[in-house]
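Right, one structure below, let's go through it.
Only one protein chain is missing from this complex, and each of the others stays in its spot.
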């Protein structure tokens, strides 16, 4: 390949090479700053020309799979089309140049979008109030659990030290509970993918601060006993936390508020299709019912019918406080707002309908092609689980091998090895924006890989073959840490 | 590869699939239009979802070489870095939404840029007046030759029926002369790459309308006898036309006006680095000396020290007229203006200096590596010619084979088989924005391919191997015309 | 140095390799007498930050008026995806696809474009763009003269209601080759060519130009006109609006055997108005004339392994092969605009294009209804229209326009300079972008101004 294609930007750097147009031409003196506070050695950066830089990062980008280029059925992640209008409209100069501390009088455009987004999310979730400020799902979880804690504290109910978390939960759930100062207690799942209600009843009690639940669960099924679960937890004085990662599956069909949840977070970067950006940014607004309203994180936006304004600690003295310097990921919220306006109430219902249709169709195809399902007797929600335990045992080709081989066929792998309680699992989430032909092609390739695994397992275990690199040595990465490039 | 990667957009189309967000939701009636004028059958277009479309064209884009991804030393084409600022700033909403017939009072921003660009181009070329309106080089040529014709006509000098064109000229030169109603007479080149002055003297005469010259010529050398040539043509009453494709080589070093040219066109998409867009748009402003001023194509922009306004047929009754509906490629002109402001007078001189340095460096490396040069005793300008005649004869591996094999190494090929008078030629133009490492790597690969050609000529003749397709059958393309996709 | 990667050290090494002492030495073949010293007329270099600010200021100067102006450039919605993909480096910074194997992206896209454009026009083939609508018409005229084997004439019949700028452009481009235009007057009641007024013995002529819609926005009886021209062995060149083609009979189906060549301005298909350019000219024709067509053409073929691929074809028509015998001198065309337009058409689909066309028509109808309800405003011509209509004001148009500019409204195109007989007439247009409230805004300001 051409020179530089695998080089680091630093390896293209040369002393004395500069790109002067991107900074003022002048080098004024540094006056009035004590010597001892001045930097002595120039930073080691990349000294490259503008074209070298543009070419380097353009080429790098081509080494990524993405929604714009590939089917990306990563379960629990909702990799669907990110409308390009959300990008350009959220990046209009007026929005980009707004200082976060600009006065209300110079912020009515931005604030009106945020207020309307709050209102829409209230309706969609069935909650009484929404704060947009959490920067991602995990921070939304934090806000939610911190509110639960603030609620118990406000009632001087200080015996509630435990949070219940089903074993299928996402890792952020237990990690969040701990960040809020709670102990975590795992609740087992029954063989139908529902929470083991008996087990729940046994551990619930006056020490229970709350239950964190994902519904539909990470197992790709709808928790059917949700009303009973809510009853059990509420009866014990605990509150119900809804992890909104899977809201995509139920938009307009059933609302967390109506299911009995006290607080929820939404992943706007999933359900509301803001782009994932190779790892973020996201946005994790929280919605609450009446009794948690006083504790919502600030800032929020209020509207008096004429003027939009900020809600801060002043107006909400019981708030759990602030979670970021300003108002979280404002630009992501704008994208979600634009998406919501484009979809409207009509489009939102279609989201859950067609994502569910796609998942159940793939589930049906999986059965036809002889794959084992984690829950063959259940409906899929917007995602479902294939387990490759049999193939791993019989052929020695495991889920990771399937995943890597899929890349060779131009498909991103589904989520692998999560949820942890299903062995050799593939969590498949096609989303509503993929077409039938693509789903068919994916399942054909799955069957083909299985055949390959039968014919030549070593070949499959050596995959991928068509990517910029072959399979990477993760063990070495962690053992011989190389986190920062150093010149020789 | 993944499904659809090589499919046409039409093959992804399905009846009933729509993308309704991109047009009004309503379908009003067509009223008052006679049946006989209404379309009966719906157009066959692609019926695809927005994501399918975005994914399809994003993937297609990845099958291109481009400046942003590859070294692209296409001689005579000046493939240099197109500053990204020129893109974003020329596409500001205020510029994009300006209607071409907006009144002057709502156009001062745009007109001021155009006026200043005219002024800068005057200085850079040494001409007396500039019209920006030609849409590309060839249209600039047309404008230039039409002005020469208008000039002779205005003097009732109607015996001038011939235009002289050196045999090394670009194909647009003779084609343009014919479009202007002239006969073309070829002038031979001597073995030093200069015009054969004696031959010129023999054919010049009262029938000579003018000479079209590229200087530096397409042979990658500066025409040293330019003053003598100008003298000969002018003496005979002919005018001198300057093809500005190679202006990049002499910016700030020597000016066409000073060399005696009467009219010139510039390729802003070369020298002023507006992007080529996979085949355009370009911009081919023309500059003239005093005597051709009355004939310049309209519109142009005037400034009275306070207000910018259009110059049209009214102000310039002798104009050759209009070459497009409005003012040519306005957005390209804006990009060139921005580029010129970024470079400034300091940067413009560097363009010719470093493009010339790069070309001469590659020429020197070519010699070191044993390649034959078209003009080994001449300085390169911003480009130079390698001839692979020897390799074609001895090894049976020709210029086309080298070109295709270069693609496998991640380099776009230089211009091949142009100019026509150098056998098996490669016209190499590195431009000033490429770094030494890249030039070194390219010449190393050239030597490597030569070695391959020695070791295994058939292999080289089968190249490319790493592109989306292998070598294409051009003969079949022209013989079995397939220009439009048809559903079966 | 801005955009130049060379370090001092590298420059030294390079000069050593070349065997000279300085960069200056490399220019020693330029006669010293000709050497230029400085570029005083060019401003000094500026940082991107400075130029960014400057351009923001300049762009802001020109306002973003509410647009009821058409006259060849139309304010249509462009999906955000169009330009985000079009400006990807791989499309934006590639050259003309001379190395086909390394340009399959652009080439396949152009093949798709040709298909869409041919389908839209209901003609057999399409080229891959010309500069703009006006120069495309000029090229179509040159082509018709070449292609019409039944006529030796260089006479072209040109309706007076073809866009004036198109006529001027055609004149500038084709008259050097001895081609002449004969104007056909329009019917002053309908605004269209009256087929009945055409001579029964027109004499030999190479082609008839038919605009649809014409510059006044009214619709020609294309079927009758086409048959008339064919009867007289002339070719028919349609000059059409591509959005209108979603609902109007396409050139390939005009009359008994269809127009021979269709051309027009591609701007309405995804290109911003942007001061009039870059736009692109499209051209389609019957299969029989493909070898006379100017411009690049892409063909599908196969590679060494039999796999389909795309390449420039019929290059023997072009200047770089045929030189003085080429069908045109065009080289660089409007490739990137085609990229945008192809994506645009794919995003809209047939249904979307139809809805845009219907909405333009309907909004214009509403606009005309509103405006003509004002005292002193009337429609000039009786012909059916698509999305432009000529209205006559009882007040002096220049003054009215100034008053509306002050309200940030572009009220339309004053046609008087081009057609002195149409005094105080304004050509107005309402695309799918104009809302009822926009139309209300225009009407109420016009009413106020006219009421003075």
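Labels A, B and C are assigned to the chains in the order they are written; within every chain, residues are numbered from 1.
The criterion applied here is as follows: contacts are C-beta pairs under 8 Å (C-beta built on N, C-alpha and C of every residue); 3 or more make two chains touch, one makes a residue touch a chain.
On a predicted model such as this, the values are computed, not experimentally measured, just so you know.
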Going by the touch rule at the top, give the shown chains the omitted chain contacts. A, B, C
Touching residue (missing chain; options C:7, C:52, C:153 or C:372): C:52
Hey, which of A:159, A:202 or A:324 is the one touching the hidden chain? A:324
Contact residue for the chain not shown (choose from B:21, B:112, B:207 or B:309): B:21
Chain C residues touching the omitted chain (full complex): 47-49, 52-53, 77, 79-80, 84, 87-88, 432-433
Determine and list the chain B residues touching the chain excluded from the picture. 14-25, 48-52, 54, 58, 83-85, 87-89, 93
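Quick note on the criterion: only the chains that are shown with their structure count from here on.
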Which chain pair is joined by more contacting C-beta pairs, A-C or B-C? B-C
Between chain A and chain B, the Cα-mean centres are separated in Å by 47
At what distance in angstrom does the C-alpha mean of chain C lie from that of chain B? 20
Junction residues of chain A - those touching two or more other chains: 14, 17, 21, 49-52, 54, 58, 83-84
Give the residues of chain C that touch two or more other chains, as numbers and ranges in rising order. 1-6, 10, 45, 48, 56, 79, 81, 85, 89
